[in-house]
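For reference, the structure I am asking about is given below.
Yeah, one chain of the complex is gone here, protein chain that is, but the others are all in their spots.
After this line comes chain A, so read on.
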Amino acid sequence: MIIELGHYALVLALGVSALQAILPVFGAARGDRALMEIGTVAAKATFLLVALSFGVLTYAHVTSDFSVQNVWENSHSQIPLIYKFSGVWGNHEGSMLLWMLILTFFSALVAVFGHNLPDTLKANVLAVQAWIASAFSLFILLTSNPFNRLADVPGEGRDLNPVLQDIGLAIHPPLLYLGYVGFSVCFSFAVAALIDGRIDAAWARWVRPWTLAAWTCLTAGIVMGSYWAYYELGWGGWWFWDPVENASFIPWLAGTALLHSALVMEKREALKIWTVLLAILTFSMSLLGTFLVRSGVLTSVHAFATDPTRGVFILVILILFIGGAFSLFAFRAAHLKAGGLFAPISREGALVLNNLILTTAAATVLTGTLYPLVLEALTGSKISVGAPFFNMTFGLLMLPLLLAVPFGPLLAWKRGDLLGAGQRLFAAVAIGLVAGCAIYYAQHGGPVMALAGLVLGAYMIAGSLTELFLRSGIGKVAGSVAVRRLAGLPRSVFGTALAHIGLGVTLIGIVAVTAFETEHIVEMKPGMTADAGGYTLRFDGLRDGKGPNYTEQSGHFSVMRAGVTVAEMWSSKRLYTARRMPTTEAGIKTFGLSQLYVSLGDGMADGGVVVRIWWKPLILCIWGGALVMMMGGAVSLSDRRLRIGAPSRARKQKRPVLEPAQ
């Protein structure tokens, strides 16, 4: 009965969002406030209904109700409680319901926090959100219903996929979806503005917090996924350029570009048309990612062709939304007035360069991801596009961008002084050189490219700090004045500096691991030792263990430095009993920012075991840097200009706008 209630709530959510999709648009067109108000109420109602539906599915999983097909296929009575929860979204149907939950959550947020929006804009934004919600709830109900019942109730479930039985899975998809789906708000704002036919700096100011929030969550989701793959897959890689990873990385690149172009639009009213296009593009990439991951087209074109119901459905949604938004854009963009003049060398110019490179990078990753699929579908010839391709093209594209990052904030709006900014960055370059060389020598040896990379990373960090130093006048004015000035700087300035510093930290981590990682593949018997990263590992032997739903064989290692044991490590191989699936649980020990990574292989006939040992220098910088970037996003989001008193259109219009003299 409860299960049917969840199903019914979802059907009702579809009905309510259908109303929300149509009525507010008419209200906005006619200036009918009552019709427009329906959007606000409906958005809250839809969210509550989807939340109820999601709650019911969670209840079914937690109580192990195997009469529900979804629970039977993806759960087990013996798994720990946390995996009963995370199992809700560890499958296709449940994850689509989570997608819906987050989408309607964002609509409800717009409904609740959108007081300061003009009525028509708010009504249109909520309507566009409801178009998406209606399409996806229809998709779930017709092709991916998580509430299907089984006639004969099985006694035991088929278990959650063992690699998904991890705390990483509990956190990764919700964060990723908060980012992915969060961009829907930017999309809705763009489409609503196009319907409205009006767009100005105030629009950019309303959109920026949503972009920031989505971007921060997407960053968190990608980082979480990367770290999860790192410790779960057992061979120590942290980024694979896998199509599924790319599917989340492309919206991230586009979203990063959007974040920067919205800034230009907010401050200078320039790049309006481009920003709207980018808002549409970013969510289009999220939709495309959903299609790629959920349709099965990635596994192979043929697998997609044999069971195309779901894939074709999402493809239709994709074409309707992306095609529709672009058509609307094509009709309306010409009516949007361009404004805000600037010289090529200026803050705006730097942000345009940022956008050029980021969108090209997004397009490159997109091309590389889709090329094999499209080529095979069109000509039948099979090629592979993998990590070596992406590393080369993406790396080359990023190089000029990373060099330019510290310049951006130092250039003035409208007309900047490149030479002046260069002089001001002189200290940063010097610090970068010294620090880069220092890290290089600390890690002893490595190719010249690694040195260049480390210098670049250190230069980015120092360059971002330069902005804070200069603006607070440290060294030029009395200490107390400088501190007061520093505290008085807008939060968004700190946000920018943090995000750019984080990027530098990540770069240092990537370069250090790529250049200085060591790997040893050895066959070990108890008592034997191996050296890695200045530590000595002694293999002490194997032990059999048993978990709630698996059996395992764990190897024990003592980590020694100069003959003294400094740490102990366990690395194990597990066999999940329900699915008879083996997994490896790598042993990881952190020393400062570096890690020792031990993975267990096959047992040998003579009692030995194959062991793979990696020393991963500064690897924590990769994720740590991303955390700093997220902090930057959060700090920027807390800027009071974004929190309260978003400007009204009237006030904006009083300011003289530069128009071309015709």
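In the analysis below, a residue touches a chain if its C-beta (ideal position, glycine included) is under 8 Å from a C-beta of that chain, and two chains touch if they have at least 3 such contacts; residues count from 1.
FYI, contacts and distances are computed from a predicted model.
Selecting from "(2Fe-2S)-binding protein", "ABC transporter permease", "Cytochrome c-type biogenesis protein" or "tRNA N6-adenosine threonylcarbamoyltransferase", the unshown chain of this assembly corresponds to "Cytochrome c-type biogenesis protein" (UniProt protein name). Of the listed residues A:79, A:117, A:199 or A:385, the one in contact with the hidden chain in the full complex is A:385.
Of the listed positions A:37, A:245, A:417 or A:540, the one in contact with the omitted chain in the full complex is A:245. Here the missing chain is touched by one residue of A:119, A:232, A:467 or A:585, and it is A:232. One of A:3, A:279, A:397 or A:468 touches the chain omitted from the figure, and that residue is A:397. Think of the hidden chain as still there; on chain A it touches residues 90, 161-164, 169, 172-173, 225, 228-229, 232-233, 235, 237, 240-245, 293, 298-299, 341-344, 349, 352-353, 356-357, 359-360, 363-364, 367-368, 371, 375, 379, 381-389, 392-393, 397, 521-523, 573, 580-583, 599, 601-602, 610, 612, 658-661.
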